[in-house]
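The other protein chains are all here in position, but one chain of the complex has been omitted.
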Amino acid sequence: MSNKPYRVPTAGTGGTVGRVIDRSQMIDFQWNGRKYAGYEGDTLASALFANGIRVVGRSFKYHRPRGVLGFGSNEPNALVGVGSGNRQEPNLRATQVELHAGLTASAQNAWPSVEFDVGQVNSLASRLFPSGFYYKTFMWPQSFWKSVYEPIIRRAAGLGVAPEGPDPDTYEQFNCHCDVLVVGGGAAGLAAAEAASANGARVIIADENPQFGGISDIAGGTIGGEAQSKWIAATAASLAKSGNVHVMNRTTVVGHYHHNYVMMFERVAEHDPNLLSSGAPRHRLWKVRAKQVIIASGAIERPIPFANNDRPGVMLSTSVRAHLARYGVTPGYRGVVFTNNDDAYRTATDLLAAGVPVGRIIDVRAEPSGPLIEAAKSAGIEISAGSAICGLNAKSGGKHITSVKMAPYSTSGRVSGAEEEIACDFVAVSGGWNPVVHLHCHNGGKLDFDQKLQSFVPKPHADPVVTIGAANGTFGLGDLMTEAYAAGDKAGKAATGSKAAKAAAPKAASETEGNLEAIWFAPATGKYNEGNKHFIDYQNDVTAADLELAQREGYESVEHTKRYTTLGMATDQGKTSNIIGLGVLSGSTGKPIPEIGTTTFRPPYTPFSFGSIAGTQVGKLFHVVRRTALFDWHAEAGATWEPIGDWRRAYCYPKGEEDKHAAINREILTVRNKVGLLDASTLGKIEIKGPDAGALLDRVYTNKFSTLKPGRGRYGLMMNEMGFLFDDGVTVCLGENHYLMHTTSGGAERIVEWLEEWLQTEWTDMKVFVTAVTEQWSQYGVAGPKARALLEKLEGDVDFGADALSFMGMTEGTLAGTRVRVFRISFSGELSYEIAVPSHNGRAFWEKLLEAGEEFGVEPYGTEALHVLRAEKGFIAIGDETDGTVTPLDLGLNWAVSKKKADYLGKRALDLPHLAAENRKELVGLLTEDPNEVLPDGAYAVSEVSEKLPMDMIGQVTSTYWSPTLNRSIAMALVKQGRAKMGQKITFPVADGKVVRAEIVDPVFYDKEGERQNV
Amino acid sequence: MLVITCPVCGVEGEEADFHCGGEGHIARPATENPDGISDDAQRDYMFMRKNPKGVHFERWRCDRGCGKWFHACRDTVSMQIFGYYGITQRPPAALLKKADPLWQAHFEAAKKPSAKKAKS
Partner (left out) sequence: MSEALIITPLYDREAPGGLAIIMTEVVDLGMIDLRGLPKDKKFMDAAKAALGIALPTAPRTSAGMGDIVCLWMSPDQWLITCPRKAVGGLLAKLNASLEGIFSLAVDMSDARTIIRLEGDRVRETLMKGSSIDFTQSGYEAGTVRRMLFGEIAAMVHVVSEKPDVFHLMVFRSYAHHAWDWIEATAMKGSEVEFLSSAEAPPVV
């Protein structure tokens, strides 16, 4: 089938046709795998028209052939996939895709091809797809869900194709502040920006199109006595040059949030492969804080639904006019204009002037009059007033319009009487204008119904946001310019405090236009359900009949009707359909539109790329990774990693063919029998100093610290005010009123903030300073029977003698040429030290430890060995034995919970009935009946195993490991009244019907007397 | 996303640069007198909050800036912020007047003779 081109020759139009294309620059592109050519400046939509292609997609539900309806971002039909492979991007609007060399694009939702689509049988079976189809159909039986319904829905749902691999392009975000943000670069936006800028304000003006000017090129009217477009070009240029106005094209303001937080989506290089390859990001997401926001987002034309109004070739009137004026294309050779207002007459006269015949202007109004009507008449265009389209004939499976049927229209909404058939191959339709109130509404802006416009306009906003121009329902150019200048000046002054004289608005005027007549739907004559569909929401295939059905079925609230019918829920968010839908509902319920109300407008205004949302945070920047000074050493040693918070810690160090389990067992036995090294640098370290430092510690720890002598340390527990344990660690006394607190790795930041919070907000009289020093020091555990021998080999002034540095002692000195802090503390139960060195020496010192320990068989050990070692000793770990609901008493740590201290955090809560209750879960050890069986982590113990669920759960496993030291499995668990159940066996139903039995024992499995650490 | 101004260091920043510490002016009973706190009083301290719809007094911290805590007066519906004051201070009279009656009752109950004087 050959497609005839629809490019209008320039000759004889006086340059009014095809203004933005460069006919000397041919560009090759691909559509559905075939090569075509267009011009520089074309959109994909206009280039397809130029090549005679009108069918650009298939509809979502019925798979009907669809063509372009609108222009710019309001297009509901022409969603296309652009690019290929890992650059494939689905669901772009063909009316926004700019043609560039090498562009490849294809139609969506069509199989095997857009010309012949198997899914079109849906259309024949359309009576099976009423509103609420999914709710009505996929209800029962439940067993059908997984096997039958879900696969069907999955195959049918979703638009477009996802890219095949990681996106090769870059994206980024940019944050900035401005005094005045102007949304929209039409006449109103530019005027407001100019007036704001005259006050010295920092202004951003953003327009989503490649060109500024809105619809100034096709709207008629004059500014300063000349064509609008002249003033537009001069003003845009002077603002760009000014240095205090950031002028952005291809930038859609997608969302407005609290306190004038505005999100803008800039298509930086999408349209230009050269820009992309020179390092520009494909898209950039702007996060703007504006003191004042001026919304000049214009208005969107709405169609008038009539029978089969979705046929390719039915277009919005302004879309026809804009395509002609900008790209010199038309959707066909002979048009008909269907309208309820004066503006569409401009389309008719423009078409005729460009040599495209207009078969008729069909106007629903009984007596249209005014200069635009006169102009059309004098151009010789036939006008049928008081009429409406009542049918449409097409051939080639609906892809080619041949004529429309017209009949008299009465204000009651009926179309009846003598029918007339008018030959045409396209229809330009206009049903009035809907101000773009989306941004105004994103953040709670309310609306008023404007009777004259038959649409909603913004009410004053609580934030410093104002809407002007067509978006505010102001259409006459003179009024619009006055309003825009005043708003710009006011915003500029409010943001800057400027007292500059107000810039004078240039004189502007446009033709007088008569009122429109409300019409929401021109029904087909005869039985309009018979094969005739009146589409309201093109993208989701919602018809007038669907809305009426929903209303008959009792869906009264517009929010419910929306969800039931999916009206306005497609990617275009109902830009062309919402108000019409309300109008149809108004007709069928008899309620006026304002009583029906609108649905919620949510960001984004138009869809934007995931790439821009991710911005820089992809690949290695996807998530923050914190490195200790030994990060590279661990990597070189072949460590496997464990993420702890944002840290990467070495989990274990497999050697050769060793698997993780073998490596962990070897590391544990090395510590038990020889000596091991641990990178413990991630432990939180906080210096605490001041006259009340000891008193502060007494209040945040459950035990007493103010009695600690310099050079000594103590293990402490921290509770929150609910009595729950949330951190632990050893705090040492460095000197008088000077302490160093160790926290868990995960608690490092939290605890310093915790201390600050209490000091600043509650104990404001306390004289204490706290400073986090975590990263200043790299800290290494040296643990095992040979630890002392190893350290004594290093040159320095530290005495490691058992008496000089006894258990829980600390000292400072020099070791291997480095300033060190030495702590004799143990989390493994072995003779153990932790050595802190300034981090710049971390790696060098670690390597000296390894060197010195070589003769003792020293090896590094990772976090898993650390955990097994502590579990063998029954030491708790925050986050394993605690989960935010566990008290120190639950864990049997009564020895560390002071009864004498008058007050410390959480103390009072421990006496509350629910915490003092007898049936609390208590920490116990577990030995499985089968010593080779390692309980799953988190396994639940039940009082009785039964078929019937739920079983009575009496506890859960908190730590569970294979202990190479004991050559059997060990576990710890929190069990209801566990300490009273010593020696009893409890059962754990685990996966696949298996039951594991274990004996409740003391949680200290190894060296109960603690002799090994005290040598 | 709110814009918040730290009254301590003067930084005006995004909500993400701050940390909301929930309702302000919750007295910790144990600080004054650790003995004789009833279970009910302890429960109220731990869990009971005013949670008004409207003007509210909250604690915020200049999380990514100077690290100091302060009070903010915020409308929980419109998100408007009416003012800030020190972490150890009571709300200024003008802000208290805007606030939910729950708050006026709170300070009425806690009013001390010195506070009375300051009110004029």
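Chains: A and B, in written order; residue numbering restarts at 1 for each.
In this text, a residue touches a chain if its C-beta (ideal position, glycine included) is under 8 Å from a C-beta of that chain, and two chains touch if they have at least 3 such contacts.
Given the structure is predicted, the values throughout are model-derived calculations rather than measurements.
Please identify which of the visible chains the hidden chain touches across the whole complex.
A, B
Which listed residue, A:690, A:746 or A:989, touches the chain dropped from view?
A:690
If the hidden chain were put back, which of A:70, A:90 or A:213 would touch it?
A:213
Looking beyond the chains shown, say which of A:817, A:857 or A:884 touches the absent one.
Here the residue in touch with the unshown chain is A:817.
Write the list of chain B residues that the hidden chain touches.
Residues of chain B in contact with the hidden chain: 8-11, 13-14, 16-17, 64-68.
In the complete complex, the non-displayed chain touches which residues of chain A?
19-20, 170, 172-177, 185, 202, 207, 209-217, 229, 232-233, 236-237, 240-247, 249, 275, 278-281, 284, 287, 289, 325-326, 616-617, 620-621, 624-629, 632, 646-647, 687, 689-691, 767, 769-771, 773-777, 814, 816-819, 838-845
Quick note on the criterion: only the chains that are shown with their structure count from here on.
Just curious, how far off is chain B from chain A if you go by their C-alpha centres, in Å?
Between these chains, centre-to-centre, one finds 32 Å.
What residues of chain A sit close enough to touch chain B in their complex?
257-261, 289, 444, 462, 721-722, 753, 756-757, 760-764, 902-903, 907-909, 912-913
Which of the residues in chain B end up touching chain A in this complex?
On the chain B side, the touching residues are 1-3, 14, 21, 28-31, 34-35, 37, 39, 42-43, 45-46, 59, 61, 67-69, 78-80, 87-88.
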